[in-house]
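Note that one protein chain is taken out, while the other chains of the complex remain in position.
Then we have subunit A:
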Amino acid sequence: MKARTRAAALLLTPFFLLFTAVLVVPIGYAVWLSLFTEKQSGLGFGGSETVFTGLGNYATALGDRAFREGFGVLLGYCLLYVPLMMGGALGLALLLDTALARARRFFQLALFLPHAVPGIIAALIWVYLYTPQLSPVVRAMEAGGIGFDFFSPEGALPSVVNIALWEWLGYNLIIFYAALQAIDRSVLEAATVDGAGAWRVAFAVKIPLLRGSLAMVGLFTVIGSLQLFTEPLILSRGTGSAVTSTWTPNMYAYSAAFDRNDYGLAAAASILLALTAALLSFAVTRLTGSRKERTA
């Protein structure tokens, strides 16, 4: 018994050491930072003094319209991105599931490939494709009579959603496809024998059986959306687009720290975002968890 405890302790130590060093300590430090602010006197050229401000930074963040608008942008992003992503990935997975075996291999790879491109590279490529004087896409669209400014205030959100879709569609498609492959073939055969066509099988048999994967992908997509950062950051820097430096809450924190030198505010904003993510995950897991219990 004792030997087992020791072995367990030994095996778990590296995990807890890393966990403490890269998660617990930084979070603790962020909480600590968020309680302080810099104060100056006179014209401000005498240097600054760090003073305790309690929840002052949290109040500043919540009172800042830019920060609140960031959550509005996230909401808009989710409303546009999540249905497109889920619908697109599911639709393509169902198509793949019915396609010829050889074509299936090819499309699986082709659709997954964008996911292998790092997010920052993807964003840079897309910025190039969005830029009016450079992009062959914009030129082709203009030739076809479609004038769409990807950098305009109206175009910014779809532009970012498009990049994210390109990056993540293939990945989620694979999850759905794997789940489809795991469906017992005899169930599908039974449905066919009972006279169900391909549409009927898809909607009445396959999709209901995918409920678990759908919930999981939905959860990850929503939580991931809260972290929206890389793609809009690339769009906001050096393009002159309408994406502001505080467009999403993550960018707000980044800008507070690195444009405005206000580490306390940056820490407070990060913690508020983390709390939102935690609450949301909790709510979603509870929701899907209880439904599972009911269906079980």
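Quick note on the criterion: a residue touches a chain if its C-beta (ideal position, glycine included) is under 8 Å from a C-beta of that chain, and two chains touch if they have at least 3 such contacts; residues count from 1.
Assume contacts and distances are computed from a predicted model.
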| item | value |
| --- | --- |
| Omitted chain (choose from "Sugar ABC transporter substrate-binding protein", "Nitrilotriacetate monooxygenase component A", "Peptide/nickel transport system permease protein" or "Probable glycine dehydrogenase (decarboxylating) subunit 1") - UniProt protein name | "Sugar ABC transporter substrate-binding protein" |
| Contact partner of the left-out chain, one of A:Thr37, A:Ser159 or A:Thr248 | A:Thr37 |
| Given A:Phe19, A:Trp32, A:Phe203 or A:Phe258, the one touching the chain that is not displayed | A:Phe258 |
| Residue among A:Ser34, A:Gln108 or A:Thr221 touching the omitted chain | A:Thr221 |
| Option from A:Val31, A:Leu134 or A:Ala204 whose C-beta touches the chain left out | A:Leu134 |
| Absent chain, residues of subunit A that touch it | 22, 37-48, 60, 118-119, 128, 131-134, 151-153, 168, 220-221, 223-224, 226-227, 229-230, 236-246, 255, 257-261, 263, 277 |
